[in-house]
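To start, the structure under review is shown below, and the notes come after it.
Removed: one protein chain of the complex. Kept in place: all other protein chains.
So, chain A:
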Amino acid sequence: MRRFLRPGHDPVRERLKRDLFQFNKTVEHGFPHQPSALGYSPFLRLMAIGTRSGAIKLYGAPGVEFMGLHEENNTVMQIHFIPDQCQLVTLLDDNSLHLWSLKQHSGASELREECRFTLKGPPGSPPSATQITAVLPHSSREVLYLGTESGNIFVVELPSFRVLEDKTITSEAVLQRVPDDYSNRRSCDFVEALREHPKNPDQILIGYSRDLIVLWDLQNNKATHHFLGSQQLENLYWQRDGSKFISCHYDGSYAQWPVSSDNRQPEPLENVVPYGPFPCKAISKIYWQTTKNGLPYIIFQGGMPRASYGDRHSISVVHGSQQTAFDFTSRVIDFFIIFSSEPTAECDDPSAMVVLAEEELVVIDLETAGWPAIHPPYLASLHCSAITCSHHVSNIPLKLWERIISAGSKQNIHYSNMPWPIDGGTNVAPDPPQRDLLLTGHEDGTVRFWDASGVCLHLLYKLSTVKVFLTDADPNENMNTVGEDEWPPLRKVGTFDPYSDDPRLGIQKIYLCKYSGYLAVAGTAGQVLVMELNDEDAEHVVDHAEADLLQDQEGYRWKGHEKLKTRDGPVRFEAGFQPFVLVQCQPPAVVTSLALHSEWKLVAFGTSHGFGLFDHQQKRLVFVKCTLHPSDQLALEGPLSRVKSLKKSLRQSFRRIRRSRVSSRKRRGGSGNASEVQEANAKFDQEALQEMELAPVQRKIEARSAEDSFTGFVRTLYFADTFLRDSSRHCPSLWAGTNGGTVYAFCLRVPPAERRMDEPVRAEQAKEIQLMHRAPVVSILVLDGRGTPLPEPLEVAHDLSKSPDMQGSHQLLVVSEEQLKVFTLPKVSSKLKLKLTALEGCRVRKVTVANFGSCKTDDYSENDLAVLTNLGDIQIISLPFLKLQIRYPCIRKEDVSGIASCVFTKYGQGFYLISPSEFERFSLSTKWLVEPRCVVDMPEVTSNNHVHHKSSVENAAGKS
């Protein structure tokens, strides 16, 4: 090892490396996995989301975001902003409270945990005595009121978290004032809700879980009013003027209560079950918002008829005669209303409703008729259908960028035009250096185009390949229509839809040429589509070809899925990328590699059986090559999907459950010795289990042989204009690498442009290299005479790259999972190699050429290889000498899906999935760094008191 490291210790190089490389995880894109709490500060205009893993994320104006992580990794239960402060308190499920603050530090705000606190009861008291159920940050900003399961309310001082014991409001003290018949019936319930009076900070409303509500005077330490209900309480809400409050209940009802000085024990003004008369689910949260026109907005979560709609996740908005029950695609975690925070305003005048569901964020515009949704600039649900692959394209030309945006805008017409209402903080990050696109392929056959230039990953355009095919399920177009007399008036909102009609539609490979606008997309059932960008709607026939990859191989039977059926006749496509050629591989195995050459107008595709080349100009199959080893039965028989989605495994487990049910029924109905069979089965299972436990985990040490399975699996395809046959003439070539360590090189003859349609493209196999270590070939690359990787097609034509050096001799770089090797061209002789696996025991998973610029000088940049290994490390390896420059741990090695999802950019950044719905963005470069940098200032407060009231009410409403 010592000798291995020695060459790296050149002080000049070491200094340069510091100027070129650094590793940072910069920002998380997408929707937080398993959100558990929501908070909002109308004062800061910031939203906070807590997750089950203890993360807390703050969002404001696009680009303004902060992230914090609790050390404990416990679920965040509640989030409350401290009124008029850059501070918030979180409650975790271990009953600990944490105070966070936003502080400015060298020109940008940072979110930091200040301190933590756990409420301790007197010795010997049960844990429920101090189990916090409700939190109220008082508008004085000095104290927190903590309601507990015991019914006691503790008061702690901020920011010290000192318990003010003399101020504790015990349930006994509260019950003293309550009529005897009540206090005898129920003693100590837990505190369900705590709400400060909107006008009088000395009064707080305490709601106990059964049916007692008390208005408590903090000054005199006594209850002034009490309200006796008949139903279990869920939540409370003050009306703006403090004359009435509203309570909602477990039985799906809500009630309005008057607060006046003359009646100390009033009856409810009204008691409504909005979706009665049949039993309804609980209303867990309610808002009563006043408007200038007098008709209030009543907004409540839940309350659906138990029997028929009990499984819906709904929030209902009632405004006069208008009523809509928004039906969400997943469980509602919490929601809040954005309303006038003008302290002098008499009415709430709600403008938007923000709903955090388990899988997505939905914002509804309440000002525009029809209450349309607002397109969020961040927190996109990446996983609205499971992500199956991703592809990154850097530095998109402005023209293409605008055309994609324009195609996307035509898809977004049903969204509201309201500007994003959560707009706190200021983004002070420099503008992104270039326009980057991240393309994600999904299980439902769609490709989504994301603006990945900056901190906000924003959906630009969605492309569906489904229209080309005939599928069982017809697209359900009347999803959003509501019948006139439909009750309850449900309306589906949100885009999360993890159920794919046909898994064969799944997208597996994407290749976009940013110069020509050609896009190639390949899928699970061997389908390859070539598309072209069209700014208008169009109706046309998609040319269809079949590529029989088995060719002359005899006697094989494909046992996997059938190929997709295509639609006959012309198909109508909306503006955007429109397919014009479809190639279907036979057998219809998943496409494992794809390459597109937009200048030569060729597309190459590979599966586990072989690869083919298609001329999409002449719409003609040029050739196919079968890579199968005759003994490789496995590849022949079944489908192979490397990315197995959660959904799929779920479906399988359901199937398994169903099957076991069926078989058990059968068993019961069978002969009399069924129990014996069962017993024997159980015994067998147990023995198998025991054997598994006893046998240690062991690994077989065996050299790879040519007979291993899936050796023919085509892992990579690469087009290059290089010296394949002789050193005087270069020619177009196609390279393919397989799982068995074989590299095929084909010499291509592409007719000149003027005769492009007249003469056929010809291909001839020129070389076949068998790596003796037989490890899968991950990538193939040709380096020009200067040792620089060849430019992308059309890159030189667009003056965006120096033309490659065709004078010096070219070199071939073959990256297998185990080694990196450089060979000379055209005569193949081995030049140098780096044996990664033999030295470190790691294997190459992903590799890309990345350009690294120096942060010190503008005129120096170099190309290196960025390599992700199966251990989750990222190594940077120099070109063309294959020297290890630096290594960074990036992904946990157990996180197989994270490693599989990783995609590098051309400028030393990358993305990988940290959950089904979130990409982590990282940077290896000192120069190209996209990370949030933002400032949150304390807004100026004209009249303190008024703002206090509102914000505290708002904050306290954070309980679902």
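As a convention for this text, a residue touches a chain if its C-beta (ideal position, glycine included) is under 8 Å from a C-beta of that chain, and two chains touch if they have at least 3 such contacts; residues count from 1.
Just so it is clear, contacts and distances are computed from a predicted model.
> Going by UniProt, what is the name of the one chain that was not included in the view, given "NADH-ubiquinone oxidoreductase chain 4L", "PAR6B protein", "Proteasome subunit beta" or "MYND-type domain-containing protein"?
Answer from the record: the omitted chain is "PAR6B protein".
> Considering the whole complex, which of A:228, A:766, A:794 or A:900 touches the chain not shown?
Selected residue, touching the omitted chain: A:766.
> Out of A:306, A:704 or A:887, which residue would touch the omitted chain in the full complex?
Final answer for the missing-chain contact: A:704.
> Based on the whole complex, identify which of A:842, A:868, A:890 or A:936 touches the chain you can't see.
A:842
> Check each of A:756, A:833, A:887 or A:933 against the chain that is not shown and name the one that touches it.
Per the contact definition at the top, the residue touching the missing chain is A:833.
> Can you list, in ascending order, the chain A residues touching the missing chain?
Residues in contact with the chain left out: 1-4, 7, 696-706, 725, 765-773, 775, 818-819, 821-824, 828-835, 837-843, 870-871, 881-883, 893.
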